[in-house]
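The other protein chains are all here in position, but one chain of the complex has been omitted.
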Amino acid sequence: MSEGALPKEDAVLRVDDLQKSFGGLAATDHATFAVERGTITGLIGPNGAGKSTLFNLISGFYEPDGGTVEVNGTDVTGMEPYEVAEHGLIRTFQTPRKLEGMTVREAMLVGPRNQPGESFIKLFATPGSVSESESANLADAERILEDFEIDHLATQPATDISGGQMKLVELARAMLAEPEVLLLDEPVAGVNPTLAKKLKEQIRRLNEQGTTFLLIEHDMEFVMDLADPIVVLDQGHVLTEGTPEGVRNDDRVIDAYLGGGT
Amino acid sequence: MTVLGYLANGLVFSSIIVLGSIGLSLVYSIADFANFAHGDTMTIGAYTALVTFGAVGGLGGAVLGLPYGFFLALVVGIAVAAIVAVGTEKLIYEPLDVDSIGLLITSIGIAFIYRAVIQIRFGSDFTRFGIQSLRPIETLLPYGVRVTLHDVAIVASAVVLVAGLHVLLQYTDLGRKMRAMADNPDLARVSGIRTKRVKLWTWVIGAGLAGAGGVFLGLFNQLSPRMGFNLLLVIFAAVILGGIGSVYGAMAGGFLIGMITQLTPFFSNVVEALPIGPGWLATLLENLITIEYANAIAFVIMVVVLLIRPNGIAGEGAT
Partner (left out) sequence: MSFLDDPKGAFADLTRPERWVLGVSVAFMLFLLGALLTGALGPTYFLFLVGLAGMYALLSFGLNAQWGFTGLINFSVAAFFGIGAYGSALMTAESSPIAGGFNPLVGLVVALVVALVLALLIGIPTLRLRADYLAIASLGLAEVVRLVVLNERWLTNGSAGVRGIPSFFQGWPVLSTFPETMPGLRLVVIPGSPIILGTSFWQSLLNVLLVLTFAGVTFFVLRRAHQSPWGRVLRTIRSDEDLARALGKNTYSFKMQSFILGSLIMALAGVFYTHLNLYVGPGDLDPITTFYAWVAVILGGSGSNRGALFGGIVIVTIREGTRFLNDVALPIDPAPMRLLLIGVVIVAVMRYRPQGILPPQRELIWPSAVDDRGTPETPDSGVREQKGGGGDE
């Protein structure tokens, strides 16, 4: 079932024998793989291979029918998404999520976890600590926006920026949550080539600074250039895992893409 | 009253709820919002029939204790309810640039406007159709069943209307498209169904059936400007029980909810007879399962269904 999965010593995310079916149809079929700390791991597969379902299972949005998910050695199977996030796994969405009525800066500030100001009591009991952390978060947000070269958008309405810029903001916001492993669902879908290049540079830079990535992407060139290793999903199970080179030359992968899986 | 008697009453009331719930369910899935004006559409049907019947009179003969003129009034009530609903869709809902929650809120405004207009014209008091009340059918009395010929007429008419809808849904092109859209609106749109036309027909059918339900409700109880709004939540309970978007589910849900509310006095007899311990529980149940709480029981059932089976009791499990 999980043939081809590479042995991992320091896995930040471990998926074991994960199963999920909808109306009798197996969307995730005994999937097993792991994400090694410090890597950018790619997750590819033909349409309908179950990549998004897998993301939803890992991040707690779906409850698996069987199998386990471990983040940092903790079993997070069946936990709520926010609990999974608390263990260091943050995800983004395929379609950028719009935060109506917020500026980019405000939308960014949703990112940091465990803000004292998120406790209603503290707003009135210790407003000082709320102020302090809000100032610090605001500074962080502005610094990251500068790093991403989109600081000029800070006070723009979050709904008024382009789709590509939204993807950048989403990535930047996810970084404010200080994830150990970040799941990106098609980070460059619908993004123009210039911005896609910028996103690639940012992901690489953040990876060098220590963040582990797992990303779904249809743009083969993008994923082959960025990710190593690459996990190939077909009909809900892991077909193989390997280097971009190895995957590219694997006949089974080519068959899966050509035949739509048989 | 005997069990049979309660069941017979339940059947009559269920017929009215079924007529209301089909339209609410269809509009919920095809127009994609919870239409809070659906109850007041029933009121429109009832009052239109009241006016029509007052104008045309009996027209000679009678069937099942109801003059011909009443059936003409019923048809006019159905037609006016449908026309008002289509007009509202065209003038109000269609031009709106809001999501389904916005439509839901708008429909509350529409409900108030319908009711206010009726109340301004007819006052807020209860009224009745000018038809003499009948005595219960003699031959059924020994079985403890107290139904009148009017009740029989309500059930029979509801059966005719529902059978007609069944034929429409199963054997016509429009019916197939409606079922497809109710099932999966996005898919239907992609597959080239002219959704706007289907949507209009949904309003016609849904509101028409609601209008009929309103007329029968007026015959079964009385007419008042609040009659429809008061029944709205019971109908929502039926729709949710049956699963939103499923016409046959709405029928089943309407039947069940109608039965449950009418059988409440019977259940309360059962509770009193049963040796329930501990004593406080028995007292509590005896106090809660009473006719005053018939609707409350329906609402609680609705919330429970929403929680454990949001797709209805017959639908697929929660996802």
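A few notes on this one:
Here the chain labels run A and B in written order, and each chain numbers its own residues starting at 1.
As a convention for this text, a contact is a pair of C-beta atoms (placed from the backbone, for glycine too) under 8 Å apart; a residue touches a chain by one contact, two chains touch by 3 or more.
Please read all numbers here as calculations on a predicted model, not as lab measurements.
In the complete assembly, the contact with the undisplayed chain comes from A:111, out of A:46, A:64 or A:111.
Note on the undisplayed chain: of the listed residues B:31, B:111 or B:207, the one touching it is B:111. Annotation: of B:63, B:120 or B:270, B:120 touches the absent chain (contact as defined above). Here one chain is not drawn; of A:97, A:152, A:197 or A:252, the residue touching it is A:97. In the full complex, subunit A touches the hidden chain at residues 59-61, 80-82, 85-86, 90-93, 97-103, 105-106, 109-111, 113, 115-120, 123-124, 130-131, 134-135, 137-139, 142, 155-157, 159, 173-174, 177.
Residue-level contact of subunit B with the missing chain is found at 33-34, 92, 95-102, 104-106, 108-113, 115-117, 119-120, 123-124, 225, 233, 236-237, 240, 290, 292-293, 295-296, 299-300, 302-303, 306-307, 310.
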